[in-house]
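For reference, the structure is listed below as structure tokens.
The other protein chains are all here in position, but one chain of the complex has been omitted.
In this document, chain identifiers A and B correspond to the written order of the chains, with residue numbering beginning at 1 in each.
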Amino acid sequence: MSQLDDLKSAIKDRLGELECVIGWEQGYDALHATPLFIRTEADLDRLVIGPLAVHNLATYLTAYKGKKIGVVVKGCDSRSVIELVNENLVNRDDIVVFGLCCDGVVSQPKIRAALPADPGFVESVTIGTDELKITVAGQTVTLKKSDVLADKCRVCQHPNAIIADVLIGTKQNPAGANSLACQEEFEAKSDAEKLAFWQETMSRCIRCYACRNACPMCVCRDYCIATSRDPLWLSQDNSPAENMMFQMVHVSHLAGRCTECGECERACPVDIPLMLLRRYMNKQVKDVFEHQAGTALDQTPPLFTFKVEEERIHERGW
Amino acid sequence: MERYITKQNLTRLAEDLAKTCRVLAPVSSCGSVTFRRFQPGMTMDLHSRMAAVSPKAATFPQTETLLVVKRDATEKKPELVETLPQGKSVVIGCRPCGARGKLIFNPVYETDKIKDPYFISRRDNTVFISLACDRPETTCFCHSVGSGPADTAGSDILLTLVGDGYVARSVTPAGDEIMKLALFEDAGDKGKEADAKNAEARELMGEAHDYTSAPAKLLARFDDMDFWQAQSAKCISCGACTYMCPTCYCFNITDDDLGLNSRRIRTWDNCMSHTFTLEGSGHNPRSTKAHRLKNRVGHKFSYYPDLHKGVIACCGCGRCIKQCPAGVDIRQIVNAAQEYSE
Partner (left out) sequence: MPAQDIRELRIVGFLCNWCSYGGADTAGVGRFTQPTDLRIIRVPCSGRIDPLFIVRSLLNGADGVLVSGCHPRDCHYAEGNFYARRRLELLKRFLPVTGIDARRFEYTWVSASEGQRWQHVVTEFTHRIHELGPAPSFNPMSEVDWNALALQAAQGQGCPCHG
């Protein structure tokens, strides 16, 4: 049986006891999937998985607190589930995790860059093991999956769901690489270059808060300090400084909690490379606290605790 | 008036216009196409794809300074400075749907009783040079909301790609004025080719969906929260759809205080946000995303048409579908209401 069939039968077994199971279905065109809320066996027919199933469905979990629900997760998404459980934001017993062994998802911006015409003109998509055959505006091209793989997948260390009540598929190996060239290139720039980059990039931001609301760990949502008038952290003015301030709010509230699922960057309608900030913060967290959020149950986020003697924080000479 | 302009000359036109007015054109940066203030040296990205954000900001900027308050440490009385927008703007290379969006504002921002000077001033001083579409994207449905890939409503000049340039048709005196410039040449019989291309693009869109029953059918679902909860399940309640929409016109007004100076600004607001309807008492009549999505869809396809001669407050550009992080499809929601049977 295929991975999809296995998943369907596993969901079918548990559906009766659950409010719903969150998976994916085909979206508005052949190149896009969209979240699917499975309530009946008939809904199961629409379930899809694969490289287009990009959404981190753990984002929806907190909205169902107190109800028993199922969720289909990739390796990266499972880290978000773990972090939510560790922070007591969801109850482990209320969630049935259908874990996938994932061989990577695509990056839509990379597909867009590789196609001969706008992906909006897509006519059909055939997904093979290592390639995607895409017909767009009458032309058919074959893209190697490795060329259009999302950045997070290129350095993925957890392709198989870390926690799962049912684990579906054959286990995949972690990626060999653990750092991205684009990240290193950016970090090597001078302060002035980096500042200019963020000034320019943040001038494109429309502060729609898609990055915030797509984030599985941003659980305040309706009560976010970004939209509060008292205290007033942010002006409604969408100047680069205010937009950057919001990103700083996001990054600092995610410090030691970010599971690097990349949803913020994926959700951004104007393609701001937000993961440059997130990955950098996560690297610092790892360096100072040897912590990677959502990689094991019963971890405490490093900023929720302290040590009297910090091994890796050194006093500066004054 | 019908004339022709080469691609090269269109760039020169943009450069020339930029000397005297604010030119907004689609520019690609970081792989994202957005409308930017154009200046010589920039490359307009007219064809790779439709701009992610609509050209709405030309007539309705995300942040509009309504007035400035200046205080002097020594003087007691603050000075109020009015900031009505000045100068002319030209938008080059938007799609017909983007230019048409501002027409939805008119019955709201300019009535017998209420006139919004900021919007009206910007609208009356902005020329839209639109580019007709060759073929529809999977998210396009302008033909279903009373428009089409070569619609001139809201535009001053409509360009259609023919050969290595564009057939330009002006539909307003402001458009005529620009097309008198020497950069434009005689169109010859290229007009026929443009007609054929426009017709072909319309053909490719297929049959239009009939939204006639939508206002009544959506209203019939008004109290059916089960329906709206199911429709909004995947919505993450961000503001991407509203901020990118050419027709969304809601705003917020806040005072920004910094030191001795402060200003009153009007910024885009978004009905998908919890704070949009949050009342001073703490009560929120639209407390869940289901309530909020109901409002967004209902407003565009039911309440607005009921108030304004049946006009749907949507220009069919599909940005809200394409850019939604969760893939919420407004067409599907309206269809579901239209096809709903008890």
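Note that in this section a contact is a pair of C-beta atoms (placed from the backbone, for glycine too) under 8 Å apart; a residue touches a chain by one contact, two chains touch by 3 or more.
Here the structure is a predicted model, which means the values were calculated and not measured.
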item	value
Touch with the omitted chain, as defined above, among A:Asp191, A:Asp230 or A:Asp298	A:Asp191
Selected residue (touches chain absent from view) among B:Ser29, B:Ser121 or B:Thr172	B:Ser29
Residue in contact with the excluded chain [from A:Ala10, A:Leu47 or A:Met244]	A:Met244
Sites on chain B contacted by the missing partner chain, in the whole complex	27-32, 36-37, 39, 41-43, 258
Touching residues on chain A - with respect to the absent chain	109-110, 113, 151, 182-183, 185-187, 191-201, 203, 233, 239-241, 244-245, 248-249, 251-252, 255-256, 265, 271, 273, 275-277, 280-281, 284-285, 287-289, 302-303, 306-308, 310, 313, 315-316, 318
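One rule holds for everything that comes next: only the chains that are shown with their structure count from here on.
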item	value
Length of the line joining the C-alpha centres of chain A and chain B, rounded to whole Å	30
Contacting residues of chain A [partner chain B, same complex]	27-29, 32-37, 55, 59-60, 109, 112-113, 118, 120-122, 137, 200-201, 204, 206-210, 212-214, 221-223, 227, 229, 235-239, 263, 266-267, 269-273
Parts of chain B lying in touch with chain A, wherever the complex brings them together	29-32, 34, 48-50, 52-53, 62-63, 135, 137-140, 230, 233-234, 236-240, 242-244, 252, 254, 256, 265, 267-268, 270, 273-275, 321-323, 325-329, 332
